[in-house]
Each structure stands twice: as structure tokens, then as C-alpha cells.
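Below: one structure in C-alpha cells.
Just one protein chain is left out here, and the rest sit where they should.
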Amino acid sequence: MMQPKNSLLDLSAIRARLENARGEEYWRSLDEVAQTAEFQAFVDNEFTPGTSEWKNPLGRRDLLKLLGASIAFAGLTACTKQPPEKIVPYVRAPEDMIPGKPMYFATAMTLGGYAAGVLVESHMGRPTKIEGNPEHPASLGATDAFAQASILTLYDPDRSQVVLRNGLISNWAAFLAEVGLLREGLLAKEGAGMRILTETVTSPTLAQQLKDLLAEFPEARWHQYEPAARDSAVGGAKLAFGEPVNTIHRIGQADVILSLDADFLASGPGSVRYAREFAARRREGGDRMNRLYIVEAAPSSTGSIADHRLPLRASDVEPFAWAVAAALGVAVPAPGSPAPSGWVEAVAADLKKHAGSSLVIAGDQQPVAVHALAHAINAALGNAGKTVVYTEPVEAAPVEQGESMRQLAEDMRAGRVETLVIIGGNPVYNAPADCEFRQGLLKVKRRIRLGLYDDETSGLCHWHLAETHYLEGWGDARAFDGTVTIQQPLIAPLYGGKSAHEVLAVLSGKGELAGHDIIKEYWRGRLGEAGFEKTWKTALHDGLIAGTAVAPKNVSVRKDFAAALPAPKGQEGMELCLRPDPTIWDGRFANNGWLQELPKPLTKLTWDNTVLISPATAERLGVANGQVLELRRAGRTVRGAAWILPGHAENSATVHLGYGRTRGGKIAEGPGFSAYPLRTSDAPWGGGGLAVSKTGATYKLACTQDHHSMEGRDLVREATVDEYRKDPHFAQHVVHGPVKELSLYKEFKYEGHSWGMAVDLNACTGCNACVVACQAENNIPVVGKTEVARGREMQWIRIDRYFKGGLDDPEVCHQPMMCHHCDHAPCEVVCPTGATNHSSEGLNQMVYNRCVGTRYCSNNCPYKVRRFNFFLYSDWDTKSLEPMRNPDVTVRSRGVMEKCTYCVQRINSARIESEKEGRRIRDGEVVTACQAVCPTQAIVFGDMNDPNSRVAKLKKDPLNYGILDELNTKPRTTYLARLRNPNPELKKG
Amino acid sequence: MEAEQRQDPGAAAVAATRAGEVPVIGPGHTYASVTGKISEIVLTTKTPRGWIIGFAISFLLTMMLLFTIASLLVKGVGLWGINIPVGWGFDIINFVWWIGIGHAGTLISAILLLLRQEWRTSINRFAEAMTLFAVACAGLYPLMHMGRPWLGYWLLPYPNTMGTWPQPRSPLVWDVFAVSTYATVSLLFWFVGLIPDLATLRDRTKSRPLRVVYGMLSMGWRGSAIHWQRYETAYLLLAGLATPLVVSVHTVVSFDFAIGIIPGWHTTVFPPYFVAGAIFAGFAMVLTLAIPLRKFYRLEDFITMRHIDNMGKILLATGLIVGYGYLMETFMAWYSGSQYEQYMISNRMNGPYQGYYWALIFCNILTPQLLWFSRFRRNLLALWLISLVVGVGMWLERFVIIVVSLHRDFLPSSWGMYHGTKYDWSMYIGTIGFFLALMFLFIRVLPMISIFEMRTLVPEPDGKAKH
Partner (left out) sequence: MERRRLYGVIAQFESPGDLLAAAQRAYAEGYRKMDAYTPMPIHGLAEAIGFRRNYLPLLVLIGGLFGCGAAYLMLWSIETIIYPLNVGGKPFNSWPAFIPITFETTVLFAALAAVFGMLALNGLPMPYHPVFNVPSFALASNDRFFLCIEAKDPKFDYEATRKFLESQHSREVSDVEL
């Protein structure tokens, strides 16, 4: 049935493979030992006549099993797929695996090209959990929600698993052959008509490979495009300094921060670090406490923690910036400010008062002018070099990607493009509408695509190559400050994918190189032969190459920059405001169930994007939640459900990108609507002239929190810094609880350890990282939109979001809510089987296999933090998900109650360690998943019996209070009241 | 047969004097006529068409119940509308509703017996049967409402290899004991009451197989004076035991809520007002069944207007107690000064479920006020309609207590809504069908009125001695 194309066998590769083969490998044929795709195909075909209709999920699963079978047949003995090369464990523990004991490896995940260092927990060669890398500047030990969820993408059964040629299963060798011919053609005409489209590139190796390729084909062009690229940052810097520079904020140094529509605590490069620094200053309270002003259209996580938030239409932020700049003596004309009178003056005065320790940050979605003005203001305030630092660009080629894409599209439509290689991205889905990328693409003779999913773009390409996940392939990337991390794979490609490096090697005629060799060789050249092996090993171990941060750079704002600024164009009528989605970003995470089911920080909606409008605007339009609106802008229309968001700017509609996917996975296809049709290259983040009309249709949305008011209950307690100075114990004086000592019977004593948790409401930005971390750590299932809509979501932590004050400009509070492990637990008393009871260390523990599912405990829980398996929610069938699960945590079955356990499995592993060394568990040795991931360190867990533990100290803090204390439930999870630091000059706040 | 020739003219008068204005048994009855009339309903060979139709319908509904239970076992309780925060819905609502209905039987048999209310005689038998069947329906719910019903036996205390036991602080375990005890005692009470009548059937039936069956069931009862003596002692003691039992059962059921800390549950008034509510609902159901039965089987002589009237009065009295309960709930919520309690009440009255609350007030408080007037107490149709309204009202009461309290408790962030799904309804209607099916079978094969107790109401014929 198969004709081995031995001509195509890469013998050198086979030799290489046989050399670094560990142990004996028996092999039957050259194809087999070379692991050529023919061999795979052979095994597939031999055992599955049916794999041709691979589109239906079942078929795909079969294929998976058979891939497994094929490996077994190929004589590989390992049941887990360790990469053949040597990767270096992070921990000092012996490098050979101890069964049941996880190992940690350092690598980095990139988003928008920028790296965030992570440590990956690996059980017997199976990566199961992402943690932050404490030594990495962009992580400091924490991560964002995306990194937490990336583990699910790795095991996603919908990921593309084969090489496709015109939609039919082909193989790598066939592609190699094609490229061979292709190169002959290209060499002839110096690569004319050849284009490469990538996303933002910070990888030095990839940059080098592209450079070499372009050197070989001088006529070829390299384009970059991704929807959430930071074009304005690049453009703004060019405008202000005449050259592209990278901007790094020193949030920790800033006393007063003005954010011009910048969600810098929750998204964008370095946001995790920024959040940490911000919270650190916040926590200090008193005089050291920083103050944050923000002007933005749709409330963001950053906006929710700001001391002063001014809802302004995105297009009004620029005039506001002009006004502030003028007020601070920057030589610019001052137009009328859209802010209420006194605002600009007060902010400007405050900034001036803290000249040198203040900071103005411009949002990535704001036009270049705002960035230029921000630079100018910072310069005028003398912040440059103190709270804001400029460096060489981190991106390999900082271009304005919208423009780059526009050119490519133009050339394609003009037929100037013969060969297009698309590395990652998904332009067919997310290119600006006016580029008409699809039409252009169809004019291209040869379209080659490397992608994680067989998505919209792959559907239109001749060749689709399965890409490796970042945990599967070698690579390198730079962080927001330029620090380089070598990405080492945790597992061999599950679906035999290829990395961008490997594909580029092929394109540049180097044949089939292993990603590892490409990266290593590049850095050998870069770092020099001397002691390289050692450096390399250290780099892999630490998860970064020391001293690769880009150097600071002295730049000064051009005198005449103001002249070059495009005049702010006022906007009439409604304004459209496009933003990357807080949970699925630009759509790349659309097939990730954890992120889809993650409630959006402000709206608490899951599985959908909506048209966000302010209450007043909703009244004017006569719209209610869930009513379908038709949005028309620049002659293009989309339809989406309305959602009323208090605090949104008037006459403005915010729509998140990334939904409405039509291809690329069972989960991705379906939910929400795509806003990309409204995206034009001249207004990538929306603009004026939006026409909104009602369609009369309604759409069911799944929201996890229907009620937004606190009903005057003292759940989130807060005060201004001044009130705090007057009465530090205000939080405890709000409610008169029962006298703790009064009891009819004697209390249980908790000798030994007594676990407890403190959550700092002053630091929580509602970023959701803890929710996903908990989901990953504790094998929490995804239930789907309909079940969420019925109030059956399963996340063990939920982040309660309350609005305070007026509808139009409310204050927002976040309150992480998980099991409080009450000492007088109401749930325990009513359990008929004793399936939930108290441990000797104070844990409220669930005995799953004793639970009969009466739900009485949940009814009687005043915090409603228990979750019930109404159906069999855990996926017991999908093979590819099995290795992902945390082996230390039960996978729950139908009819069982579950809830936060304080990560008891982590407590126990720490206990084992401590008992081996015959000592108490040290403070900080047990770190719950939510605590570990929290960028602002808002969650602290520990032993309350140890007077020196952080948690014990926090419990003594005057701000510490327990909610519903008056019920005498004696919760072990308590909260630190929130402080606000308003500017006395401004009435509100 | 031959007894019929000896009609006693004085009988009616005697009965009347004994029973006050309206007699508890129609005029002109003798031992034989009572025996004959009641046993005939069972022993007749021709089944009434009405019975066949009624049974067929209720049997189909029973099949629907079985289907629902099967799907619940296969798919899970997620088929219902329950969620977090509303973890209990129709399941526990209907459980409490049925248990409540089940209270009238024992109450009539036991408490009225102790109070020497002889008018109870003609209604206690099927009231007891009603109790049994209602408890059977009620029992289905706690079992099926579990996430893993096949492990229901874990609530029973038995030594096992896991060394685990039920957790006796949980009101659900109390329920298990209370309800199973109640079911057992009610069954014994009912059966003991049946023994002499089974003997009567044994002696009167013309078919041999039936004689064998009734013979076995009657255990060779021959009416010996000494047996009667012990029999009456036992019956009296059972009544004495069943009286506190019947009170305790609904008290325990009310603990399911009173023990909880949820506003709207955590209330000390619950035990008495649940018991009153149970009697209220129970008598309503007795009327709902008695009035048509009386008509269909022409039992006007045995279930006289006096019975009807008395039951109407009891309905009124218990209705007023229940009303007092509602009043106290509201008062305490205000008096407690707890913002959660106060919100709970205002949420009942003005919240998303206010319709249920006001309907409940209409059904349970306003409607029964009609019973102040004997005009309504003695109008069969009116009384029957009122009893139906009360039945609905008591269901609404449980809905308000369970769902409306749960859906908005302490943290507004966790608030939600609850709606019954088609599986909720099919289970509810299914149990009603099951209940009726059992009821139909009962009136067909067993005397629905206690024959021997009716005999005691017959005026004594003057024997030869007087001549």
C-alpha cells in the first residue's frame, strides 16, 4: 500500500538519530528509524482505513490511539515521550526521575512575541502544571491566566496532528520534496514573489534565520502581523524620539501614576511584574501608598483598582492627554479637555507635585499621538530614567504591523505574491477587513502554513504543517526587558509537529534540522565556544540567559514632535472600541475550554463576547442585556448581544475580539461573534461613526454573577487612607459579631499545624490567574455554556465583583471567594454520611468516595463555595487529556460535591518532605496554586500556629476581617480590608 | 340476608341521640347491612367502569414516574432544575408535601381515637391507607434526590468493612429514622385495624382462592372475647404511640430547615407550624378523596354531613395556625433586626418569586376563611374546591420556604434563579399517579371503611331477653 520514497530519506538525520538513541532501539526499516512521516502514514493506513475522514472528532481520537500504537510498533519503549535531547531539571534534585515526585523545568511562554518565564511541573515526563519562574524578570514567580491555561492547549485533542496537502493527509517528506522544487524556482529569481508572514518576533534565533533567508532571497519580503500588536507604541516612540525604543516602567518607583487607557496591570508585556510592583507599593498603606488615575472607556482590571477612574470614550483620551500635557507645560496646543472641570488640573498638579516619581502610561490601543504625549509628559516631569526607562527595541524588527499587513495584502491582490509562508497567526480570520486578505490569499500560487490548529487560514492554504506547542519544541524568546529565555520542551511533540525554526531551516535549504540543534548552534555562535556547555546548562536551568536584558538608552523628545502629531479628530455619534478579549486574547485561545469558561473580569460573562455599553447609552437605545444589536461601521456590519456595563463611557460600544471562529476546533467554533469585520487598518482599535440598531432578536448569555450590588452588606470593607489613619481597626468595627469566647461547649484545639489564608483585597485586580491555576491544579472540569447558564460552573475559586456608587461611574471591588474552612462549618453538621468533616489541622475536607450527593452542605454554606457534579462533567473518554491531569488529585465523578481543599495535596507533599527531615513544615513551604500564581501576592496561606508565619502576622493586622463573622462560622480564610488613596482635590472617591 | 328482614325503627333515633344533631351513621342500619354494604364493594365481581378508567390513567402516570426515575439513574440529577445556590427544588418540596399529606391518616386514627371522636370511624381506614401511600411517594424523593442514589443505604447504621457510620448530627439521618419509623408504625396500625375485617371478608367471599388469601391475611381471627380484649389494648397503645410519633415526624422534617443557617430556614417556629401545616394538608387531601368516593360508592350513610362538617372545621383551625406561623416568621424577621432575615422577607414579598408568595397567602390564609360559614362547610363542591386550593397552597408554601430562601442568601454574588424542568414535573405528576393507583387498588381489594368499628356504631338490637 505504500511506496517508500527512499530518495527522500535524510540519511544524516537517521545517523544522528541512531547516535543519540538512548538504550537499544530496534528498527525494521530506514523509514522506521528515521521516524519519517511515511512510516507514520504506513502505520496509520495499515491500521485505520478510516483515517481519511479525520474531520469527525471520533475519527481523530482513533487516529490518536493509532499514533500511539504506531510508536509502540516502532519499538519505542517509553510510555511517556521524553524529548531525545538532554533537558535540565530546575530543581537540584537528582536528575533521574523519582516516580511520583514531580520535577520542574524552566521555559517561557510567549504572548504577542514577548516571553514570560515559567516553571513547568512534570510528572514522569508529563507536564501537568505551569508555575511562574521566580528568577525571570517578567514573572517573579507569578503568571497570567493565559500561561496557566496553556497546558490545556498542549493536550488539546483538536490540535492539528498531521501535514495536510489541499486538505488531505500528506506527510513531512512530501513537503520536503515540494520545498526542494520551490527553492530551485526561487533561487532562479532571487526569491521574487516570496513572502513570509510571521507574528511579532523577539526570538533571536528566528530573527537570524529570517535574516539568512532574506539574504539568500534578496527579493523576498518578511511581514509581521498580529491583531494585538503594539503598533502605537512603536509609532509613538518614532514620533517622540525619532527612533523606535522599548519602554519599561518602574511602577515600584512611581508615587502617582496616570494611565491613559492602559490596562498595564493585566495585559501587555511585563504586566505580571508591573502588577507585583504596583501591589507592593499599595500594600504599604500610609504615605508610601501610590495613587493611580486612569481614564478609559470600558472598565478594566487596572481601572477597577484605580483611586480615580474617569470614564472617557477612547477617542477622548487623546484630547485629555493634550490637556494634561499642556497643563504640565509641554509645548503643545491645549484643546478643550473632555474631562469634568478640575480633573485635568488636579491630576496635573498631583503629577507635578511628584515630578520624578510620577508616571504616565499610554495604552497600547491608543493612537500614536497619545504615546508621544506620554513620552513628552514623562520627560517634562523628569520621570525618564526614574519611573520610565527607554531601551533598544526588544522586537527583532519593530514595524507597524498594520502597515506591514496592508502592504502584503495589496501585493497579494495585485498578484505580486507567488509564494506565501504563514508562520503561526491566523490572518484569514483576523486581518483588518479592508485588507481583504482572503481574496488576496486566493491569488497566491503557493500558500504554506505552519499552525497549531487547522484553522480558517489553513483551510485556504495548499500546505498545512502541524506546529509544535511551546512545551513541545525548542525555541528562544525575549521578555519585555529583553531578557532571553531558552524554551526547552517538556515532552516530545505529541502530534509530530514542527517548530518555526525547523520549518525555516527547511525553507533555507538546511534540510531537516532538529530544533534543539538550531537553537543551540545559534547561541554557541552568539556566546562563544568558551565554557558554552556550562552557560547553556545554566541558561536552561535558570530559565534565562543572564545579562541579555537590553541596555537602557538615552533618548530625548524631539522639540518639534508636537508639530508632527496628527491633529486629534473629534468624533460624532457612537464610537466603536475594539479590544483584545480578557480571556481568549485575539482568538488564539478560542479552543481552550478553561479560558472560554473563565468569567470575564468585569462582566463575569463566559463563552461569549458582547457589545458593552453604558447604562445611559442602553437607556437611550432602549436596549436590555442579551438583545442582539447590529453594529455598522465603514460599510461593514456585525451582530452581537448587548451587555450593559456600569462605568462604561457614554456613546461608546466596546467589543472584544477573538470570538466567532468558524474553524479551528470543536470549542472555538461557535461561541460569540467576530468583530474583525469592523476592524480597518486605519482604525485598528475602532473609531467613530458607529451605527447601532436593534434587531429584535435576543441571545442567551451565560453569566456567573447576576447580582452586582452588595445590598449594603459588609462583605468588602474599605476606607480611604485618611480614614485608615484615624481608625486602623475600622474593618473590625463594621459588624458586631458574637463574642468568640462564648460557647456552650469547649472548642477543639488544633495543635500542630493550623492552616489559614488571608486575602488582600487591596491588591486583587481580579485578573483571574488564580481561577485557572486552581482549575489546572485540581483537575476541575469544564461544564460548557448551557450548564454555566444554569448556575453549575465548577471553578473552586470565584472572584466576586461588586459595583459601588452610581451606575455611570461606580467603584469596582473584587473579592476572591473560595472555601473558608470554617471551624464551625455549617456544611459539616448537616452531612448525613460525614463525607465532609474537619481535619486535625483545621481543614474542612471532602471525602469524595463517601459523598452521596444530597447537596445539603451546599445549601447550608453561607458562602456558597461548594460545587456539585450534577452530571459526569469530568472527561473520562478523551485519551489525550489523561496525561494532563494532576496525579495527586482525584478526578471527580458524577453526583459528588467538591470544593477548595486548600490544595491539601501540596500540604501533604510538604509534610512528607518535612517528616523525612524530621522537622516542622516551614512557612512558605506550602504554597497553594492560587497563591503561587497571584501576580500581586494578594493570597497568603500558611500555618496560623506558627507566630512568625506571614499568615499569622496578617491575621493580627488591623485590616484583617472575616466575612459573615457574625454567624460565628469562624472562617479560616479572612480578608484584608481595601484602602483607597483618593486625591483630596477631587470631590469623588 | 335474613338479617335484612329485621329493620329496627328505633335505630336512627338512637343513633341520632348518641351523635348529636347529625348522626354519624345513616338511619336503619344493622350489623348485617353495614357488613354487607361495605364488604360488597370489595367482593363484587363486576368492577365499575369508572374504577377501570381511573386506574388506567393513574397507572400510565406511574409508568411515567418509572421512566423519570430511570433517566435520573442513567443521566444524573442534573436533569432537574437544581443548581448552586438552589441545591434543593421539587425533590424536597414534594417530599415535604407528601409527608405532610401523610399525617392526616395517623392523626385521625390515633389522636381522634384517644379523644373518643367516634365520627372518625368511617374515615380512618382510607385515611390510614392514604398515609401509607403518601409516605411511599414521599420516600421516593430523598432517595432519588441524591447524586448517587445507589448509595442511599449509607444513611443506615450498619456495621461495614469501611467502619463508617452515618453522621447523626445531620437532620437527614433523623429523617431516615423518623420517616421509616412512621412508615412502619402506620403500616402496623393499618394492618391491625384490618385483621377483623379480613376475617369478615374470609367468611363472606364466595371464591375459594380469595377465601384462602383473606384467610391467610386474617391469620385465623375468630373474634374471641379475650382476643378482642388484647386487641383493643394493642390498638389503644398504638394510638398512644402514634400520636407523639406523628408530631415528631414533621418536627424532624422541619429540622431539615430549622437546623440550617439560611435566612428563611433558621427559625424556631418551624416545628409547630410544620405540624399544623401537615394536618392542614392532610385533611385537605382526605376531603379531596372522601367527597368523590362518598358520591361514587353512595356512602352517604357512613360518611355523613357530620364528618364533612367536622373536617371543614379542622381545616379552618389548622389553617389559622399556619397563618399564625407566617405572621410570626414575618414578625421575627423584623424583630430580629438581622438585615439578612429582613431581606429574606422583603424578597419573598417583592422579589422575583413574589407571585408564589402571594398565591400561597391566597390559598392557605384567605380561602380557608370561607369555612367560618357552615354554608361552605356543607356544600360538597365548595368544600372539595377549597381542599384542592389548600393542597396547592401547601405545595407553594414549601416552594417559598425552600427555593425562595436558597436563591438569595448571604452573598449577593452567589444569588441565582431556579426553575423546574420537565423532569421535575414528570416526577411530581408521576408520584401523584402512583399515589392514585395505589389508592384505586386499595378500595378495590380491601374494605375502605372499618366494618367492625362501624358495627359498634349500630344501635344494639334488643334480643330475645326483652320479650
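A and B label the chains in the order they appear, each numbered from 1.
By definition in this document, a contact is a pair of C-beta atoms (placed from the backbone, for glycine too) under 8 Å apart; a residue touches a chain by one contact, two chains touch by 3 or more.
These figures come from a predicted structure and were not determined experimentally.
Asks: Just name the one of A:K559, A:K746, A:K916 or A:K956 that touches the chain not displayed here.
Replies: Among A:K559, A:K746, A:K916 or A:K956, only A:K746 touches the chain that is not shown.
Asks: Which of A:A825, A:V865, A:M884 or A:L986 sits in contact with the chain that's absent?
Replies: A:A825
Asks: Out of B:A32, B:A136 or B:I365, which residue would touch the omitted chain in the full complex?
Replies: Looking across B:A32, B:A136 or B:I365, the contact with the absent chain belongs to B:A32.
Asks: Write down which of B:V42, B:L112, B:A134 or B:A199 is the residue touching the left-out chain.
Replies: In the full complex, the listed residue that touches the missing chain is B:A199.
Asks: Of the residues B:W51, B:F67 or B:F177, which one touches the chain left out of the display?
Replies: B:F177
Asks: Contacts of chain A with the missing chain: which residues?
Replies: Answer for chain A: residues 745-748, 822-829, 831, 834, 837-840, 970 touch the chain left out.
Asks: Go through chain B and note every residue touching the omitted chain.
Replies: 3, 30-32, 35, 157, 163-165, 167-169, 173-174, 177-178, 181, 184-185, 188-189, 191-192, 196, 199-200, 202-204, 215-216, 219-234, 237-238, 241-242, 244-245, 248, 252, 255, 452-453, 455-456, 460-465
The rule is simple: only the chains that are shown with their structure count from here on.
Asks: Would you mind writing out the residues of chain B in touch with chain A in their complex?
Replies: For chain B paired with chain A, touching residues are 75-78, 81-88, 145-148, 151-152, 154-155, 164-167, 169-173, 176, 256, 259-262, 339-340, 343, 406, 408-417.
Asks: Could you please specify the touching residues of chain A with respect to chain B in the complex?
Replies: It comes out as residues 705-713, 715, 787, 790-792, 798, 800-802, 815, 817, 826, 829-834, 837, 850-856, 858-860, 862-864, 866-872, 894-897, 963-964, 967.
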